[in-house]
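Removed from the display is one protein chain of the complex; every other protein chain stays in position.
When the chains are written out, they are named A and B in that same order, and each has its own residue count from 1.
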Amino acid sequence: MCLALPMKLLSRSGDWGIGEIGGVRRQVMLTLTPEANVGQYVIVHTGYAIEILDEDEAERTMDLLDKIGAMES
Amino acid sequence: MSAGSAYRNPHLMRKVANEIKRLRIDRPIRLMEVCGGHTEAIYRFALRDLLPDWIELTSGPGCPVCVTPNGFIDHAVALARLSGVTIATFGDLVRVPGSTQSLAQIRARGGDVRVFYSPMDALYWTRQHPERTVVFLGIGFETTACTIAAVVQECARDGPANFRMLSALKTMPCALAALLSAPDVHIDGLILPGHVTTVTGMADFQFIAHRFAVPCVVSGFEPLDLMETILMLCRQINEGRAKVENQYLRVVRSEGNLHAQKAISRVFKSCDMEWRGFGSISLSGLSLADEFSYLDATHIQVEVEPIREHPGCRCGEVLRGVCRPDDCALFATACTPEEPCGACMVSSEGACAAVYHFAPVADER
Partner (left out) sequence: MRRLIRDLFLRYFDSPELAKLADAALLTSNGSRMAFTTDSYVVKPLEFPGGDIGRLCICGTVNDLAVMGAWPQYLSIGLIIEEGLDLRLLERIVASAADTANLAGVKIVTGDTKVVTRGECDGLFINTAGIGACPLGRGLSEQPIEPGDAILVSGTLGDHGVAILNARASLGLDAAVVSDCAPLNGLIAHLLHGPPTVKWMRDPTRGGAASVLIELVDSQSFGVLIREEDIPVKAEVLAVCEILGFDPLHLASEGKVVIVAKGEDARMALQLLKQHPLGRDAAIIGEVTSDGAGAVRLQTASGGMRRLLRPTGELLPRIC
């Protein structure tokens, strides 16, 4: 519960598209993320995209983690 | 974006670990994760190595395979014996022991059991084999329920007529309420499942903070996600707060995925469901809604053997977090990953398998 990975959407055709991670491609169903665009990263569980990755948030998370420990107490 | 390597940076991991240690909480605290994916990540990345002694990480009922009682496997095995029936399943279920047999064992005796990565792949296969009745084993939590719901809708729209589903799908909030209400359970903080909340949103889990005053953080699955989550939980505990916070901001939206929620509410209805270790929890399961009930595999006439637990198996107590896997007499003796007695030992997601794999090596520590 619940192995899901970010895959880059390389193409889409209606309800499905091709997702890619580390050079590996798989058909991905987009029924649950109809607004996903080519070029975005989608979180894929059992062949279905269940959410679109928010890349701005991802960057914010990394920035925050980077700052941890920078201010010595 | 690579396979999460930024979230595995050892330097950042140590920084977060030091920040946790700086909090100097003066009593032992117990944090529970309730997601098999988190159990597996904690073991795989050896996170306990980085945490101070006063944090105990324990596993709860987060592995949908582990919390499903033997009866489901027995039902699937009985169906597999019928000629003309193909069992389509996720890989996780194949080696799980039932009352007398696993699906792997019935396959060795001629049962047609096939593994699929996606329920859509199973549907495609079913279309190519009209001569078989294909029963898809629906196991998982909300994350998997929405994908199966999408497939059921596709089947209802375009066929085929030979597809059926047997559901052991479960929902988390009621189970967590049952867990937190149990008298022998003591938890200081909850690591909430990141992909279940991707689907459900955060509202369904607010009751944990309000009713039980237990701090919760929704966590991603990379090691850095879990470390940040543990830091956020420790900060809440230190400050005497109890809120539901979101660490997995890049994926989880507070309202969740509305399309996925709609699919689940159209295709399924809530029902009472048996959970290993908890008995029946009301409204914690999903069964097919009336409109789709013709796809329910329970309509297939079959005799299922009486349910029997393996004597000495303590999976139920392990799943409540009240018994450590290595407290079970069968652990690593009669029950090993190679020859499991109970579900918790079968995959590396199960708490027993995780402890078995992580057992400190002799001479260490």
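The rule we apply is simple: a contact is a pair of C-beta atoms (placed from the backbone, for glycine too) under 8 Å apart; a residue touches a chain by one contact, two chains touch by 3 or more.
On a predicted model such as this, the values are computed, not experimentally measured, just so you know.
Although one chain is omitted from the display, it touches the following shown chains in the full assembly: A, B.
If you put the hidden chain back, the residue from B:Q101, B:T126, B:T144 or B:Q261 that touches it is B:T144.
Annotation: of B:M13, B:I55, B:A175 or B:A260, B:M13 touches the absent chain (contact as defined above). Interface residues of chain B facing the missing partner chain: 2-3, 5, 8-10, 13-14, 36-37, 40, 43-50, 63-65, 90-92, 94-95, 104, 114-118, 121, 125, 140, 144, 223-224, 337-338, 347, 349, 356-359, 361-364. As for the chain not pictured, it touches chain A at residues 1-3, 5, 21-27, 45-47.
Going forward, only the chains that are shown with their structure count from here on.
Chain centres here are Cα means. That of chain A falls 21 Å from that of chain B. Contact residues of chain B toward chain A in the complex are 1-4, 6, 12, 15-16, 18-19, 22, 35-37, 62-64, 90, 117-121, 140-141, 143-144, 146-147, 150, 154, 193, 195-196, 198-199, 224, 228, 231, 249-253, 257, 259-260, 263, 349. Of all the residues in chain A, the ones that touch chain B in their complex are 1-6, 8, 21-22, 29, 31-34, 41, 43, 45-48, 50-51, 53-55, 57-58, 60-62, 65-66, 68-69, 73.
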